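The complex appears here without one of its protein chains, the remainder shown in place.
Chain lettering (A, B and C) follows the sequence in which the chains are written, and residue indices restart at 1 in each chain.
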Amino acid sequence: MQTQKLKVGIVGGTGYTGVELLRLLCVHPNVTLTVITSRGEAGLAVADMFSSLRGYVDLTFTDPALANLTDCDIVFFATPNGIAMQQTRDLLTKGVRVIDLAADFRIKDIPTWEKWYSMTHACPDLVTTAVYGLPEMNREAIKTAQLVANPGCYPTAVQLGFMPLLEADVVDTGYLIADAKSGVSGAGRKAEVHSLFSEAGDNFKAYGVAGHRHLPEISQGLTYMAKGKVGFTFVPHLTPLIRGIHATLYAKLIKPTDLQALFEARYKDERFVDVLAKGAHPETRSVRGSNICRIAVHQPQGSDTVVVLSVIDNLVKGAAGQAVQNMNIMFDFPENTGLELVPLLP
Amino acid sequence: MQTQKLKVGIVGGTGYTGVELLRLLCVHPNVTLTVITSRGEAGLAVADMFSSLRGYVDLTFTDPALANLTDCDIVFFATPNGIAMQQTRDLLTKGVRVIDLAADFRIKDIPTWEKWYSMTHACPDLVTTAVYGLPEMNREAIKTAQLVANPGCYPTAVQLGFMPLLEADVVDTGYLIADAKSGVSGAGRKAEVHSLFSEAGDNFKAYGVAGHRHLPEISQGLTYMAKGKVGFTFVPHLTPLIRGIHATLYAKLIKPTDLQALFEARYKDERFVDVLAKGAHPETRSVRGSNICRIAVHQPQGSDTVVVLSVIDNLVKGAAGQAVQNMNIMFDFPENTGLELVPLLP
Amino acid sequence: MQTQKLKVGIVGGTGYTGVELLRLLCVHPNVTLTVITSRGEAGLAVADMFSSLRGYVDLTFTDPALANLTDCDIVFFATPNGIAMQQTRDLLTKGVRVIDLAADFRIKDIPTWEKWYSMTHACPDLVTTAVYGLPEMNREAIKTAQLVANPGCYPTAVQLGFMPLLEADVVDTGYLIADAKSGVSGAGRKAEVHSLFSEAGDNFKAYGVAGHRHLPEISQGLTYMAKGKVGFTFVPHLTPLIRGIHATLYAKLIKPTDLQALFEARYKDERFVDVLAKGAHPETRSVRGSNICRIAVHQPQGSDTVVVLSVIDNLVKGAAGQAVQNMNIMFDFPENTGLELVPLLP
Partner (left out) sequence: MQTQKLKVGIVGGTGYTGVELLRLLCVHPNVTLTVITSRGEAGLAVADMFSSLRGYVDLTFTDPALANLTDCDIVFFATPNGIAMQQTRDLLTKGVRVIDLAADFRIKDIPTWEKWYSMTHACPDLVTTAVYGLPEMNREAIKTAQLVANPGCYPTAVQLGFMPLLEADVVDTGYLIADAKSGVSGAGRKAEVHSLFSEAGDNFKAYGVAGHRHLPEISQGLTYMAKGKVGFTFVPHLTPLIRGIHATLYAKLIKPTDLQALFEARYKDERFVDVLAKGAHPETRSVRGSNICRIAVHQPQGSDTVVVLSVIDNLVKGAAGQAVQNMNIMFDFPENTGLELVPLLP
């Protein structure tokens, strides 16, 4: 006997997280795609914009003003920051559960959020009730959440990498470093000069060293894990690949620890975190198109410096895949439903 | 009620067509992967070589000399040219059906094959009985075939593009041109200087203009469709992408024809050929990771020159995916079983 | 004794042809960069925008309205189409010579130009006097030209490839095909979705098959060479590299010809056209950063189909380099002055 399928809406379906949600949800066995909105493309068939979806998605983009989202069981916001907070209260009131893939509900401290996002928050009270959707940290709360704040891409890779160390209290929390590298799809599908092929191709650079919006999000998570203030340096880089984040994490070990055993134990029941063998180097392509985070932990030259390597596909575990994982948890489906995606290699 | 699963063997599992077969077959509902051979990597766990398969494939590479292939229902050869012809007779004799992804059984004319492949053919009689595995041309014969010669990547894209024109006899068969572009994975996983990232990256070139091995294979197919000799020029190029073939085909129209209607009619029942709307330009990424061939037909400036654009993923419809499609046909599974792969975009 | 240096102005210095002109001219021994205009970036130091030019260019972008261009000896327009035609008459009147790198003066037939560029031409009389700046075709006229229309990138590669065949009248001019592939920098530095790394990367597609603006420009040139009407099909493609055009040309030989000798003879005195040995395959990286066009000619399988392979760097021989070559000719400098740029490989 098949349960009734969930009616799913997507607000903002023309960006990369939107099209990735479509890729995952169009073959999800428990889901019916019901409505997809786009201000700019209303009336256009989705498959005319993304020919990869021909034969899989027969919806047309709907004007947000006309979209009937309240009939949905769940709505995903794949919108720029600041949109979801305008529309979420109304949906929640009508019993529609919400997952926001943008940053509106990620940071609990409202002044911090307002400083980094340069906006006044529209509904601070909802931030309080929102659940940060990192299943490996918050699974229980996600189950009953009405509103889930889906984590950012960098924050997912970095937090999963530091989590075992901080929970076990084995590193100096005053000096944590994340040197992170992202593929260009992380910048979204916006037409901007710095994301052009001729600018980002055959090129490598750091950016946002003075401060990146994912810094306070990660700091909040690390503080939670460490049960106390942390000193954290975050340096993001742009690397010429389409999908993928590689976070290289550095910390100072303060007590003798079997790091391999620690990581394996922490993640042994997690379907979407894969701890590699000692000495391994995960590569971004090994998770291309999949919801897996692969992690390896090193202690080079026997020093007290711990090096953690953590890779994800920024559009899957770093965005749409994790959102679907959260939906599965919220609706009590097996957590991997629709997410057994074998990575595309080469 | 579930039918008994097919026992499947793969000979030569370490190249790109091998790992792609594994990606497809490891989640195919009607298949049990039984044995994978590799001369060089015997004893190594498959997932230790291809970390993308961790959690999906738990087999270990077996030495070909020790592999028990005769217990399989079907064996795929993902080997260099000249291997399958040594081992196929024995398998067929024991009732094992065979799909060769290399070129051993593709060309019916033995002297032609021996000239282009610089080898003496080991079993010309089997070439006679082998079925050329292009389902859109040979579906009926494939159903009962014991031995299928899986087409080459270029030949798949080019033949599917020319087929409607030649079958309908509307172009000058004396002057057919295929200007084809392939991603670098088409060259395989061999360590060769010209396939290095620093050689093939940020670079574009033609190669094999004087003669490429896929030329006689395509000519054979075009001759069959045209029911007569054809004049055919084939110029392959290497383009800096990993997966994808784009064939741009030129022919001279000899009778007024509604080309769009011709193509749509020809392929209306084909699950894996998608004729785009008039004026469209298929892009390789729209089929990345999927078994679809997308085609558009143009008649620029109202001249009598027909331009057909045909794209495939060379490792899927151009190799492993088509092999699985053939297997599905041979064993009377729905043709798309295990092949409903939504393309990865971006 | 050093001749007085030319005073050079550039209108529109922020696009790729602009920055490429700067790269070439900042070390040109006979040139002083005098003024560079930009509407959007006035006041910004050029080297703050393009850090590659730090230490080489100390100019600041000037507002076009304030720029004193009439003091220059020569002005390059590296602007969008339709700008140069507004400003050229004034400069010419004041004795300033002009090279337009856009399309305003390339096409002699005004209605054709107006149809393809969707504008009314501002100065049809100047089109008449403008010289099409393909030195290998028009060197004598360029010497005394006051106004040079610098050829497009595709037209340069295609015309140089067809020229020996058409001048010698050895091919069927009714059926000429150019299958051309361009790197993404050909689309310029405009922020457009289709030029994003995540769109154009790892992807290959044709575009503009129904009609591209370079079609009438090339047709005009081929008609001139053939001394009569030609049938010409032009299919441009976008390939994931930054710089480079590869044109693959097809024609039908109508008289027995030593093609290799024909090409070598035609270009033996041309510094910037390099005819490769028989059987060679030029690659785009072999001209990366240089003003060379490399060409190889094939007659595959002994058929009557001629295949010409022609590669250039679209920003150099296809734009800024050819403009400097034209400037050298106009001012009677050795034609290769400032253009002995060894290609960057790998």
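We adopt the following convention: a contact is a pair of C-beta atoms (placed from the backbone, for glycine too) under 8 Å apart; a residue touches a chain by one contact, two chains touch by 3 or more.
All values reported here derive from a predicted model rather than from experimental measurement.
Engineer: Of the residues listed, C:R285, C:H298 or C:K317, which one is in contact with the missing chain?
Structural biologist: Answer from the full complex: C:R285 touches the omitted chain.
Engineer: Touching the hidden chain in the complete assembly: which of B:T17, B:T34 or B:S185 does that?
Structural biologist: Per the contact definition at the top, the residue touching the missing chain is B:S185.
Engineer: Among the options C:Y56, C:Y207 or C:F331, which residue touches the chain absent from this view?
Structural biologist: Considering all chains, including the one not shown, the answer is C:Y56.
Engineer: Name, in rising order, the residues on chain A that touch the hidden chain in the full complex.
Structural biologist: Counting only chain A, the missing chain is touched by 175, 177, 179, 181, 183, 198-199, 201-207, 209-211, 215, 231, 233-235, 237, 239-244, 246, 248, 250, 252, 279, 281-285, 288, 298, 300-301, 303, 305, 307, 309, 311, 346.
Engineer: What residue numbers in chain C mark contact with the hidden partner chain?
Structural biologist: 16, 19, 23, 26-27, 50-56, 185, 189, 201-202, 242-243, 274, 276, 280, 282-283, 285-290, 294, 315, 340, 342-346
Engineer: Kindly note down the residues of chain B that lie in touch with the hidden chain.
Structural biologist: 16, 183-185, 187, 189, 191-193, 195-202, 240, 242
Operating definition for what follows: only the chains that are shown with their structure count from here on.
Engineer: Since chain B and chain C are copies that touch, just let me know if over half of their interface numbering is common to both, same, or not, different.
Structural biologist: Same: when the shared numbers are divided by all numbers used, the fraction is over half.
Engineer: What whole-number Å value describes the gap between the mean CA coordinates of chain A and chain B?
Structural biologist: 36
Engineer: Averaging over Cα atoms per chain, report the distance between chain A and chain C in Å.
Structural biologist: Distance between chain centres, rounded to whole Å: 45 Å.
Engineer: Where does chain B touch two or more other chains at once, residue-wise?
Structural biologist: 201-202, 242-243, 282-283, 285, 288, 346
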